[in-house]
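Take a look at subunit A:
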Amino acid sequence: MLLFGANFISNIGEEVAMVLFGIGFANLLFQKNLIKKIIGLNIMDSSVYLFLAEKGYIEGRLAPIVVNGIQDVNTYINPIPSGLVLTGIVVSVSVTALMLSLTVRLYRRYHTLDLDEISARLKKEGL
Partner candidate 1 sequence: MSQYWMTVAILLPIIGGILVKVIPFPNQKIMKIYLECVMVVTSLLVFLLAWNRPEGTLEVVHFMQGLSISFRIDGMSMVFSVLIAVLWPLAMLYSFEYMEREQHQRVFFLFYSVTYGVTLGIAYASDMLSMYFFYELLTLVTVPLIMHSLSRQAIHATRKYLYYSLGGAAFALIGIVFLMVYGSQLDFVLGGVLDLAKAGEKKQVLLVVYLIACLGFGVKAAMFPMGSWLPDAGVAPTPVTALLHAVAVVKAGVFAIIRLTYYSFGTDFLRGTWVQAVVMALAMFSVVYGCTRAVMERHIKRRLAYSTISNLSYIIFSAMIMTPLGLVGALTHMVCHAVMKICSFLCAGAIMHQTGKTFIDDLNGYAKKMPVVFGCFLVSALGLMGVPGLAGFISKWNIAQAAVDSGRVQAYLGIGCLLISAFLTSIYMMSIVFRAYFPGKEFHYEELGEIRDPSWRMCVPLVLFAAGVAGLGLGSAPLVRFFTDVANGLY
Partner candidate 2 sequence: MKAGILLLNMCFPVLAGLMMLQGKREYTGKKLARRSLAAMVIAACFLVWNLTGDPLSLHLCSLGKDLPVYFHVDAIGKLFASVVTLVWILAICFAGEYMKKEQDQKRFFGFFLIVYGVLMGLCYAGNLITFYLFYEMMTLTTVPLVLHTRTREAITAGMKYLLYSLSGAYLVLFSTYMLNRYTTSLDFTPGGTLDLAAAEGHTTLILVCACLMILGFGVKAGMFPMHGWLSTAHPVAPAPASAVLSGVIVKMGVLGAIRVVYEIIGPEVIRGTWVQTVWLTLSLITVFMGSMLAYREKILKKRLAYSTVSQISYILFGLALLQPQALTGSLLHVVFHACIKSCLFLCAGAVIFCTGKTRTDQLTGIGKEMPVTIWCYTIASLALTGIPPASGFISKWYLAEGALSSGTSVFAVLGPVVLLISALLTAGYLLPVSMKGFLPGKEFDYAHLIRKEANLAMLIPVSMLSLLALLLGIFCGPLVQYVEKIVEVML
Partner candidate 3 sequence: MAFVQNVPFFSIILSMFSGIVSSVLPEKQAKWLNTAVITLVGAMSAWLLSYLLEVGGSFTFMMGHFPAPWGNEIRAGALEALMALIFSIIMLLSLLGGRKKLKDEVEITKHNIYYILTDLLLSSLLALIYTNDLFTAYVFVEINTISACGLIMIRQNGRTIEAAVRYMIMSLLGSGLLLMGICMLYDLTGHLLMSNIKESVQQIMAEGSYRVPMLITIGLITVGLSIKSALFPFHAWLPDAYGYSTVSSAAMLSSLVSKGYIFLLIKIFYRVIGIDIIRNSNILNVLFVFGLCAMIFGSVSAIWENDIRRMISFSSVAQIGYIYMGFGLGTEAGMVASVFHILMHAATKSMLFISAIGLTDVSNGSRHFAELTGSGYRNKIAGIGFTVGSLSMVGIPCFAGFVSKILFAQAAVANNAPVKIFPTVIVLAISTILNAVYFLKTVIRIYVPEDPAFEKQQGYLFFQISRQKLYGLTIICFIALNLVLGMMSQPIVHIIEIGLQNFS
């Protein structure tokens, strides 16, 4: 009953975020293909950002950018989650970049993206 609780509709964003998080997590964990893993990672991160954004968003308010000098706090949504999302995006971008670069290296070496196959090769190399 938790799922279809009273504020099921109003919290739709969070639920979606959770589902996405699960999907991403599962991909990152279970996919053999490295690229798909990375995609999973990105899904996971984005779901978190969605979650944060949902948290920060307040019905009927503006993005926290001061235009035509309205200083009133109540006109804007909560800026901190947005800040967090920005930071998070930075982090995830860098991580993704790193992962991709690693993948490229591995691919150059072994011409495959399958991690298990790679480790099998490595065993053969006896390194």
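The set was built so that all candidates are chains of the complex that A comes from, given by their letters.
To be clear about the criterion, a contact is a pair of C-beta atoms (placed from the backbone, for glycine too) under 8 Å apart; a residue touches a chain by one contact, two chains touch by 3 or more; residues count from 1.
Worth saying up front: this structure is predicted, and the values here are computed from it rather than measured.
Chemist: Subunit A in this complex: which of 1, 2 or 3 touches it?
Modeler: 3
Chemist: Which of the residues in subunit A end up touching candidate 3 in this complex?
Modeler: For subunit A paired with candidate 3, touching residues are 21, 24-25, 28-29, 34, 37, 41, 44-45, 48, 51-52, 55, 80-81, 84, 87-88, 91, 94-95, 98-99, 102-103, 105-106, 109-110, 115, 118-119, 121-122, 125, 127.
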